[in-house]
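See structure below.
Apart from one protein chain that is not included, each protein chain of the complex appears where it belongs.
Now for chain A:
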Amino acid sequence: MCSPEEAALLRLEEVFSATLARINSLILQPLLSTAPEPLEPRGRECLRLLQQLHRSSQQLWEVTEGSLHSLRERLRHPDSTGLESLLLLRDADHVLQIYMEYVESYTSCVVVQAFQKVAKKRSEYWWGQRKVLRQLLWGVSSEGSVGAALAQALRQPLTHHLQQYVLLLLKLADAIGEHHPARELVVHAATHFGDLQSFTRQALDQAVATQALWHTLSSRLRDVLCTPAHRLLQDSQDIPVTVTPLRAERVLLFDDALVLLQGHNVQTFDLKLVWVNPGQDGYVFRILTPEEEFFICAKDSQGQVVWQWKVTQAVCQALRGKKDFPVLGAGLETSEPPACRCVVYTFRAEGRLCQATYEGEWCWGRPHGKGTLKWPDGQNHVGDFCQGLEHGFGIRLVPQASEDKFDCYKCHWQEGSMCGYGICEHGMDEVYKGYFQAGLRHGFGVLESAPQASQPFRYTGHWERGQRSGYGIEEDGDRGERYIGMWQANQRHGPGVVVTQAGVCYQGTFQADKMVGSGILLSEDDSLYEGTFTRDLTLIGKGKVTFPNGFTLEGSFGSGAGRGLNMQGVLDTAALPLDPNSTCKRQLGLGVFPVESRWQGAYSPFRDFVHAGCPGDLQEALLGFHVQSSRELRKSQEYLRCERTHPEDNAGSVEDILEELLQHRKPKALQQYLRKALSNSLHPLGKLLQTLMLTFQATYAGVGANKHLQGLAQEEVKQHAQEIWAFYRGLLRVALQRKGQALEEDEDAESRDLQVYGLVLPLMLDSFYSELFTLYLLLHEREDSLYSQGITNLSLFPDTKLLEFLDVQKHLWPLKDLTLTTSQRYSLIRDKCFLSATECLQKIITTVDPREKLEVLERTYEEIETTVSRVLGREHKLPMDDLLPLLIYVVSRARIQHLGAEIHLIRDMMDPVHTGGLYDFLLTALESCYEHIQKEDMRLHCLPGHWDSRELW
């Protein structure tokens, strides 16, 4: 059954539909056809608004028809069609939406006085239509202008209709009783339309107030402020307020902006970027905007409350982007606007941000969070901001003078300037990877030219306030030269060493990029020049030349113009044996660049990281990061941001790293952990190692592979191992501190050495091994070649002959180990005796770990002793008289290449605790074998037969 209310609703809708149809044909259509000249901007706007209103009205009519249709269906088949099928109930929200849109379109027209303007155009026509208009309006006098009448005609049917709706829906709710299934829907619809009434009332009031406002303003101000979207929410003429420190005779709060008027001057503040802060005292509150900060003072507390509330609610509404429903301040969210917002803003005030547009997160009037800042000159910055300044990671593109070339800074920033690690590409020409401070290169950094540059160069070293300063390596690809030494103000200054492609190297003191005063020069043929040098590296004044054959030339040198070197002095041809340490094996740079401070700048960010307690947010800034450097990627900064390998990805957060650290403290686990950490380029320890490898390669690879640098290199590797261990200890200390524990007592030098040499060095040596071993190879080249001649000769001897030749006592010969075929004789057997020891010794080259090498040596000795004991049939302890010849035998049979380089590398990298101990002894024994094999009698007597005639001891 249908209720009478439903029938009433049907009638209501029928009337409203008809009214809308008439309004359309009698008012809207003529209005559109008589719209003002569309060429003028205001006219165009007017036309647009009227078209909008027409569309809204059309939709309103359609939805009314829909509702009507659903009512008719319901009345026709009351049993099969339920109450809930009514459009008004079923789709109340949609109906509501259509009404709101109509109200919005209508009020926009009101604000800009569209009706009045149009009516003025064709006043005669509308005058003629007065009668028709009057039919649409009831209960109101027809006095007033045509414009007002039009406005009323477009508003009144709607408000009246809404009123009826609410009344009928409430009646319906009463009529159907509490338990009707559709009751909830009915109540819901009734409430909604009630709310809509309030909304409409407020919207109309605001529109009227806004329209009225224009009349109080000068035409100039009106031109600026009058837009259809503006709705006046509060006017300081109603509730007076003053503004400090800015000057304003009038304050207007619109629904999208706060406006200060002073004479002809208008200051508009977008509400999305307005923060309201309660004042300290008086009837005052504070307004924060990106570029201004001011106080609004009311006359009394009521005034202050109203203004503050309205501004706050207007900000909320503006941020929500739609009108509060039903009335201002009734938004769904809390009535406090969020402190952090995401808005676009272009700065206007003079200063570094002038004309720059910021898009991103704001907080209390300042860029804060992630955002993009774009300057009109093409500069832009994508990254993190804090309190209005670049802070955290950011990518800055700075256009260069020539077009389509950019400087690209992928850096960490602190309070607006680059600070910490960064990668900066300067056009296509140079790349700097390193640390910054206060926007300048500072600390450790590598500046490298593009590979295809015409004059390739690379500087790896220290910087101070943008200039090369301190220890640094410069590679001049063009001249094939490398400078290793001290810098000051971008110039070579202080002690330095230069190595060249040709193998010449010199050491001296530099000033303004050139070597001055006394120095030494070692030529590739091992001639040594000592004395005072000119800027083009010729001796001048007192000097001495030592030739590789031992001759010396000492005296006074001078350089005649174009006639080469001339000198007066003594040529000493006595050819005393040369001290290799002063000529061919001379080590440059030792003591001049103290190893502890050599790579200070590379270590210090890691130390700082530990001292700061390993803060996660500084991890990247201090420890560096990797960015794929590709020209294409650079075009899109956003893309680059994603490409930056995030520290969390592989190594985990700092917390995870520290936690893992704590769980791996037992020796075995610690070793595994360190191995893993050092090989992970994202782990802090791995990063340190990577940086150190970079410096090492920059110094000793390529041109730097010069035997005179071996001393520098080996002490550097040991220092690096100590620093890595110290960094590990630092991390451990922080990890323990976070758990409220302290690191046990400071380790003494001996236990530290044990860890450094026993644990860290073997793990990291691999990373430096190829460069380092090359230096040892070069340094011991001569001895190694003599040794290998000796080995070659000895290899011609059959086993028994060799044992005899080496004076191994006959009873120690392991002949019973050998099983011979009938055709073999002992005297012909080769490479059979002490085979186990020989094979064992050969394993020495299978590892880079010096301690493992020493263990191989120890096992080799054990194999010899085992063999001897087996031969003698009893345990036998070998005195050196017996051991040395046997060892020489085994070494000569093992035929290890570059044994000299091996031995010296092992000795240098050996834990100093072993000095004088078992390993030292074994290594010395091996070295003495190596020396012995180089001797003349081992090399030159090729024929075994030669020895047969020799008397044996």
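Convention: contacts are C-beta pairs under 8 Å (C-beta built on N, C-alpha and C of every residue); 3 or more make two chains touch, one makes a residue touch a chain; residues count from 1.
Going forward, contacts and distances are computed from a predicted model.
> Select, from "General transcription and DNA repair factor IIH", "Ras-related protein Rab-31", "Geranylgeranyl transferase type-2 subunit beta" or "Cytochrome b", the UniProt-recorded name of the complex's unshown chain.
Looking only at the record, the undisplayed chain corresponds to "Ras-related protein Rab-31".
> Return the single residue from A:97, A:400, A:827 or A:915 that touches the missing chain.
A:915
> Have a look at A:368, A:780 or A:932 and name the one touching the chain we're not showing.
A:932
> In the full complex, which of A:264, A:816 or A:877 touches the chain missing from this view?
A:877
> So which bits of chain A touch the chain we can't see?
Against the left-out chain, chain A lists 750, 807, 858, 861, 865, 876-881, 883-885, 915-918, 921-922, 924-925, 927-928, 931-932, 935, 953.
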